[in-house]
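With one protein chain removed, the remaining protein chains of the complex are shown where they sit.
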């Protein structure tokens, strides 16, 4: 990484040395990263995310990735001439759609991430919620009585297969499908929720949600109004003030549940920024919003 | 399993007792099962195969399943209006086809098998050759110079992820795709070959190929002409006599390679027979052809 | 175990598959079996009991056997011209008798059981309460002041030697003699009590008392009046109603103590029925009386 | 152990300190002691032997005891009115005799030794050659064609159960009966041979035969003619000179076999001397004859 | 250790046997010995102390030594022409003095002890409070406001490095310097206190302070007035009665803190007596004062 005889080398060495206290702080700790949305589509960003993950694993941090894959699912449904339908942000999932969801998430997106980690020198294992009974679900019942089909709510997390992977030095990459505990059918589950529940079971140090917003903004239209840190007890007030609203509410709820379950901090960061995970973990202020 | 007050109970207990020497013989040993073809399509047979697998795992045998999924791939290609093309029995695999192969094998067939094992009380982990670098391949070069696209020949087997699963008590289920060592692209690989090479690396006791023929027949048209046992050294003569011919030749070659690599015995059995795996392992004569 | 080309094979395989949920249920659990009385004398039954034990060990159940040997002791006392005397069901045990008890139980009955397990492919270790201080006793004081000699009541159970055997994969077979904690002499102890106390210390799932009655009968003279299941809290009432009476009272007390100590269920079953242990463990209803 | 205010204390402390280099030398090493004959009958000597054993175990030496019990067997046979018959020093062992041998050795002598160790604060496990298949035998065929009955020659030693005991910190006490590999019957085996073969399998540092002679004497009638040390290669000459003769020949053969098998030294010492084991291990010259 | 053909051998063996119950009692237990003062200067006594330590380690006791080195420090300060100053028994420690303290304690006294253990066949590791953060301190504030310089009070004990040594079978020898938690400078700490705090963290069985007095005397001028045993609750009364006074008060406080922290007994013994450690541990009455 150093060029021969150049002054820039010392600067680079200094950067490594600056990283030392952060590496020491998180050594042996577990961090769960939820990865989805646009950050998964741009190839440059995807490469940067994966390198961050491999680096963290390499310096002794136990890293777990939970991913979604909405755009890829839509693309494939389109290919077979099937329309994507959503009710209240949840995908209406009939049997044929569920088959596509399962295939695209667990067969395409998941294994492509595993392959990308492999090409960067890491060793990943691609799992889904069905593997070794990682997640169990029951059918989601929506408030307004609409039948969403194979959409499930998590009822049980059996994290031992993830621990087994981490203890072996592997990076577990987890797609969000799971078995219904009553009918044994495969269901689609929400990736934010899955990441949050898993982070609790793994006694994780951090939960990081990679999104395509800069974090929590005091003024939605002003990116400079980013709130860097939010205390757990201030959330109701922020909801009252409509600063937390819309699609941010369920994300904040996931974070809150993780914190209640013992996770030290939860982060909503902008996955579109190159190396945003490193920037968040290896700096004092971070790049998004930290809840604690 | 026993009905109250019925004479049949003692008979059932006796069956369990008869199984004892076979369980003792294979306790702690590894058996690799290649599963594919029609045995995967009929639901009753699939259920029976899976229960056999779970039972073997449960009585202390380390069981690994390697699977294909040709019919499902064809079905899905058909769905997106793409024709399946084969040259010398190998699928011509362009990039779009490879995407479908990857999704169907690793996302659909693989995770469905994992789910089925879960519903039968076992704990499986669905892997593919990409996970933790299990298989590496180079592009297959056919004798007649036809470019088959993303079809690969195995160059390296890194079985540690499979051992990690077995040591954790899990049943690894493996779909046959793998990374090209030069271009880092995903390739399709032959499931019989993958199973054979893996069985060698795992020092397996047995390699079992579940097929849709009764085994090796002396007279192809007479199912009663089954050859129960073949010695390794007699294979060239059987090829000369055309008793081994056609699609049986590569299967026999896989078996031979496994035997050369230290696997104790290789079995070609009829996956269409209910519980054929149990019948083969738990009996003196078995139901197909055993090579040793 | 399967005969070539016979229809009966599928039936046998189905029996194994039916056993699967029971094997899964008890995998890794500990079961303590008290073995004694007539079930020990008939050679066919003894063989069946031992095969049941070996099978259970082989499918991953941790099995411990505690045995008595009254008839063999009587036989040997007779041989040296010494009469067997009993007070309230307890053997009057002078020093010479104690020598015979020790020799017959720990040297003959115990090692014969170990040998029988060995001949059936299992690996047993024959222990007594003296080995590594497994049981300590004090002299039994009878209510009516009769001096029974070397009859002891258990004061301490140090189960670590049994755990050591189980962890090594061995089947511990335990004869019921133990050291007096005050005089360091060898004492005779009750096998039902020893089995019950040991089952508590081992956090056993089940305690099974193999007897020569069908279980608890509502009408002593009608074998069809078997009570399949008794709840712990109903026992006093059954004693009031004289349904539990005589020699059944101490057996029920042992079971009750085991249940109080955390053992999940206690079973009084008819050891004269072939494979009664398998029938009890591997079926919904069982063959005797289950207390829970 | 020290008396208050007495000059003798320093002397005692000095004795402990003198033992230090010997303890360091044998720490973690395995020593197999064959114990039998008159040293087993005198209670004072028996107590001294057992305390030596417990002390050695306590200072980190892995100690294994193999014992006989001829006099006790004779005593018991006499009790049931049966004569002890010997041919060429081997007991003629019919089925009834074998029963007595088994009971007395494994039930009486063995468990009494275990109890004695327990009373001295050690933890012993009483095993015989039948336990976990420790020894297998075939029927002994005598040179002159006399049928000795159940007398066996060792064909196989499976020492894993002994290692399991040693690893658990226990002292294994082993009585010399074993299963016939062909008929599954129990046989009587020679204790010197059993100790020698076991010492080889355990990679023992020393094999010690406790006898009732002072060791190897240059002149049988002069106890002062003791040969302290014999080199392996000098044995044939000593046999030629009739210095090794009679009952000493098989003992020397056992020692030779142990040495050939890798045991560092073999010792024939006088079990009638109090603490002869300590004296042999913890001193430069020892008290008997050392072969190396 | 035994001379050939001498009557004294049996006596020596008997001494070893007398040690047995004491070895059994402390096997696997941890004993922390504070070593300092005159007992460190006389070479004969030093050799005796070290042999005691090596012997205890060799018979399975986990032994930890904490040492001081006042006389050696004074000697060296003298060599560089620097006077030793004390206030209330504490060394006034300026930076140059601290350098000497560090060098003499950790470089000379400590490694000389390690070497002496090595020459006696033991394996020691020489540590100080700086190694792996074993002790942290803050600057000591004296009651009368005198600035003593680099004299520290322990604020934290991180005993994991000591456990690591003990688990590896090594004898940790610890010199009493430590890092200031605020300024990161090296401080001098009190060895009695360090030994007491460490004994608590290690759940030690015993804390032994080797001093140059016979123990606690009822009449300071009469060595025959030694109090062999003091109960914890009687200490205030003994202070009231001035039986505990002067330099004995802080020593008794260290012992009291150890006892409060769970250490079973604390001993103040006369290090000038040869083998006083053995005499204390291996006898009923001991040679000094035991607090419990």
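For clarity, chains are labelled A, B, C, D and E in written order, and residue numbers in each chain start from 1.
The criterion applied here is as follows: a residue touches a chain if its C-beta (ideal position, glycine included) is under 8 Å from a C-beta of that chain, and two chains touch if they have at least 3 such contacts.
What you are looking at is a predicted structure, and each value in this text was computed from that prediction instead of being measured.
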item	value
Touching partners, among the displayed chains, of the absent chain	A, E
Selected from A:12, A:218 or A:260 as touching the chain missing from the view	A:12
Touching the absent chain when the full complex is considered, from E:39, E:137 or E:177	E:177
Touching residue (missing chain; options E:30, E:102 or E:289)	E:102
Per the touch definition above, residue among E:58, E:127 or E:191 touching the missing chain	E:127
Residues in subunit E touching the chain absent from view	76, 79-80, 99, 102-108, 110-112, 114-115, 118-119, 123-128, 130-133, 160-161, 164-165, 168, 170, 177, 179, 184, 186
Absent-chain interface as seen on subunit A, which is shown	1-4, 9-10, 12-24, 27, 48, 51-52, 54-55, 58-60, 120-121, 274-275, 278-279, 282-285
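Criterion: only the chains that are shown with their structure count from here on.
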item	value
Chain-contact steps, minimal, separating subunit D from subunit B	2
Gap in Å, rounded to a whole number, between the CA centres of subunit E and subunit C	55
Multi-partner residues of subunit A (each touching 2 or more other chains)	none
Touching chain combinations (by label order)	A-B, B-C, C-D, D-E
